[in-house]
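Quick one: the structure is below, questions incoming.
As you look at this complex, bear in mind that one protein chain is not there, while each of the others sits in place.
Per-chain numbering from 1; labels A and B assigned in written order.
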Amino acid sequence: MDSIIKVDDFSFRYRDAKRCAVRHLDFEVPEGGFLCVVGPNGSGKSTLCNALVGLVPHHFNGKGRGSVRVLGQKVADQTIAQISCNVGFVFQNPFNQLSYTAGTVAEELAYGLGNHGVPRDEMVRRIEQIAGPLHLEGLLDRNPLELSGGQIQRVALGSTLIMNPRVLVLDECTTQLDPLGSEEIFDIVKKLNEDGMTVVMVDHDMERVARCADHVLALSRGNQVAFGTPEEVFGDPALEEHGVDIPDYVRISRTLEDEGLASGPVTLTEGACAERVGKALGR
Amino acid sequence: MSQRPVADDTARDAWLVALNPTAKVASVLVLGLASIVFPSPILGALIVVALFALAAAMGYFRPFAKLMIGFGIPVTLMLLLIQGCYSPQNVTVIADLGFARLGLEGTLYALSTVVTLLTFLGGFYLMNRTTYTGELVADLTERGLPPKAGYLVLASLNVVPQMKRRMATIQEAQVARGLDMGGDIISRVRATVPLLGPVVMSSLADAEERSMMLETHGFHLNERAHTSYVVVRHATADKPLVIASAVVLVLSVAARIASVAGVLPL
Partner (left out) sequence: MKIEIKDLVHEYLPGMRALDGVNLTLDGTAPVAIIGQNGAGKTTLVKHFDGILRPTSGQVLLDGHDINERSCAQWSAHVGYVFQNPDNQLFLESVRHELEFGPRQLGVSEAAIAKRVERVAKLVGLSRKLDVNPADLTPAEKKFCAIGSVLTMKPEVVIFDEPTCGQDLAGNARLERIIRALRKSGRLCITISHDVKFVCKCFERVVVMCHGRVLVEGSVEEVFSQPELLKQSYVIPAPVTRVASAAGMNKVVFDVDSLIEGVKAERSS
């Protein structure tokens, strides 16, 4: 399968900014892939997300070079509304992702469909379809403003998924949730990915990144410092020098190796890591 | 206003809820207009009485009466004092209050203003109680209101509770920094100044993100007609209601013309 996302030597500088927010990004994501974007604050992660959904350059003005293609089409050549049919976007603050026009969760979910002129019968059908996987069945008649942050974030995810996008872009969408709320969102995303949805996720939880991503893109000060499988990216000892956090599982296996206690490739999951520690203990 | 009325067919006001929202708004406006046009306060008074009866039949007489009387009495007294006693149109004296004389013309003017205000107030109260704003906006959008105008109405209504919550948090944050919110009025007003910065700043940040949300949900799509999940209700009584209101208005206009022409002694 061809790449669903193709970023080709892409650089972007916001208007009035002194330096480029991202520089020479160059990578591809295959259809059905799970890309995690990692890096310290200000490394360009959000700019990249905005570029994938067209907010850069259509909403945030500035100067760009290179290209971002989704489904073979240049993002710069389409409108945000057109792109949003293919690319769903969920960001950090749950409260700012409500339309503020809906008295019930069902209306909120249908909001984007209404803007696209989808008839009501079709809305009802699609709401029924997504309410189950998002655990929203019991909430459809509730006022969205009275829900918890985690619930609102599921509604936000739903109002995006209802457009049947092929790509889902998540910009730190669990940062403001508690562990249970973020795990719930995350399980849903994982399931969507297993069913074929391409996911691009910015996340600070490195253990989660290692567990789920099939590709990792590490950014630092706008530069692409690493791109590859989690093994390749986190296996590179130079990564931390760029201020990029790494999973503790990697840290443990690497230290065990350095101390001569147990050797092998870096471990990415709790199980593999525990096994390595067991090996070091001589069990 | 944005509260969704529970769809309960057995409720006493079920038939009023089932009416088309635009028909309700139109009737209230037309009847209010009729009350203005009609050359005496009698029509307005009749409408107000009818509204009271309707409210009683719907089961919300108490809150309705509280609103109407709470608003009506002070306004009536104020207008009677201003217009009834001091209107330059006053010719016929109907009572001597000692400090001033009550004139017939001013009194009639005051009364017709009061009943008109009460017609609008009571009408909109009943409309509001039985109409879900989302449905009204969906209906108006179907009838050609630009979706952006509809958005403005709904969003401004829904953002208010959110803003209130935010204000409370900001106030807490400032008090926790040693800002004293107690004391006399001047110090309290001075104490609100530090609240304004964060309110504006955080509202701006929110607005930016919200506009991103709207754009990625196709808000700016204009080529296709927008649709809504909200079911707009239509009832058989819609048309008769609007027609009846219109007839009242037409009759009022006729009465007005007749009165001006001197045919009708009103």
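We take it that a contact is a pair of C-beta atoms (placed from the backbone, for glycine too) under 8 Å apart; a residue touches a chain by one contact, two chains touch by 3 or more.
All figures in this text were calculated on a predicted structure; none of them were measured in a lab.
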Option touching the unshown chain, where B:I73, B:L196, B:V231 or B:V247 are the choices: B:L196
Contact set of chain A toward the excluded chain (per top definition): 39-42, 148-150, 175-181, 204, 207, 243-245, 247-249, 251-252, 255-256, 259, 261, 270-271, 273-275, 277-278, 280-283
Residue ranges of chain B at the interface with the undisplayed chain: 166, 169-170, 172-182, 194-198, 201-202, 205
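The criterion applied here is as follows: only the chains that are shown with their structure count from here on.
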Chain A and chain B, separation of their C-alpha mean positions in angstrom: 45
Touching residues (chain side chain A, partner chain B) in the complex: 53, 55, 58-59, 79-81, 84-85, 89, 91, 93, 95-104, 106-107, 109-120, 123-124, 127, 143, 145, 159-160
In the complex, chain B residues that touch chain A: 2-4, 132-134, 137, 147, 150-151, 154-155, 158-159, 161-162, 206, 209-221, 224-231
